[in-house]
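Mind looking over this structure? Questions follow.
Removed from the display is one protein chain of the complex; every other protein chain stays in position.
Naming follows writing order (A, B and C), and every chain is counted from residue 1.
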């Protein structure tokens, strides 16, 4: 997916320790990069303002990633986020991970986030304002 | 998926540090647990014996996980592995992560593994003996 | 330091992902192993029962480790803990990390733990019962 599809970007410096015994960035590190991008996107959305004092909030239902190119330290990746789907009680974020100045992603990820009542552990409808904020950032 | 579908099991002790700021096991840790189970399964298959002196071997193409229940430290998970698909140059492993003594998984994962020539970075046909070893462990 | 000096033991299975690009267990992983042992020791001491409803508790002031032997996956380490010092508001724990069946440690660690009031961020005198519990486990 091309870079222009993504609406929010977070830089992620690859750490030496992100590499594994095969000498390249371990698959697990890509999920850390996506998490960092997701948290930065949530901050940009001011997600906490919809938490009803911390009683509601996002929970990760699933995560996936496709690894297209090997990466080695040192490197800085740019992680793009897009809103791929908005449902009644959940939404899907897609991620594109790119080296600076490159057009082909090194990896592409996706995750489903559900809005839950933490105490009850049950899904809730997305708050109206959150839905609007997501829609404003979703592709048409 | 029920436990009997899995053909290889690896215990994974949850570490205190696997928890995140939300006080439960972080999504990234599940991919570590699946990796540990995959590596133990590869060792059981004697995968290294097919590596032509380290020139060929497995590379992860994609990974995914669905999170069904929250887990907190202390806990020990049992990670089951099954061969879900055997292709010409790749195969798919599925994972089921369970608490001891429980029948409902806390998470389910999957990953696609391609057999590559490391120097050329190109996919190779699965070695015949590896294919046989995988088929012997695949469900009928 | 010989094994009999340690009063509490925690097994730690080395994960494949604990290895770094040099093909051995990364230095950072040893601090994770010591943390796991410390948390298990705290649980054995029932440390939470002294927390005054979560308002007080332990905070790490410093940590150190000396690496004596390289370790590679697969391996299981046994991490011994001893109470090396009991002060007015803090105590020191020492750790010995051994391979099963071996007498020479692969690493030795130490950490200083202070008892604090979390809201005030200030050190408090060790609760009397915690002091007694530590003394009962300290070498004579």
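In this section, a contact is a pair of C-beta atoms (placed from the backbone, for glycine too) under 8 Å apart; a residue touches a chain by one contact, two chains touch by 3 or more.
Note that the structure is a prediction, hence the values are computed from the model and not measured.
Which of A:15, A:72 or A:89 touches the hidden chain is settled by the complete complex: it is A:15.
Touch with the chain that is not drawn comes from one residue among A:36, A:51 or A:92, which is A:36. Interface residues of chain A facing the missing partner chain: 11-13, 15-17, 32, 35-36, 39-40, 43, 73-74.
Looking at chain C, the residues touching the absent chain are 26-28, 31-32, 35, 60-67, 70, 121.
On the side of chain B, touch with the chain left out of the figure occurs at residues 16-17, 19-21, 23, 26, 28, 73.
Note that only the chains that are shown with their structure count from here on.
Interface chain B/chain C: over half of the residue numbers present appear on both copies, so the contact uses mostly the same residues.
Each chain gets one centre point, the mean of its Cα atoms, and the points for chain A and chain B are 23 Å apart. Work out the mean CA point of chain A and of chain C, and you get 35 Å between them. Within chain B, the positions touching two or more other chains are listed as 32, 35.
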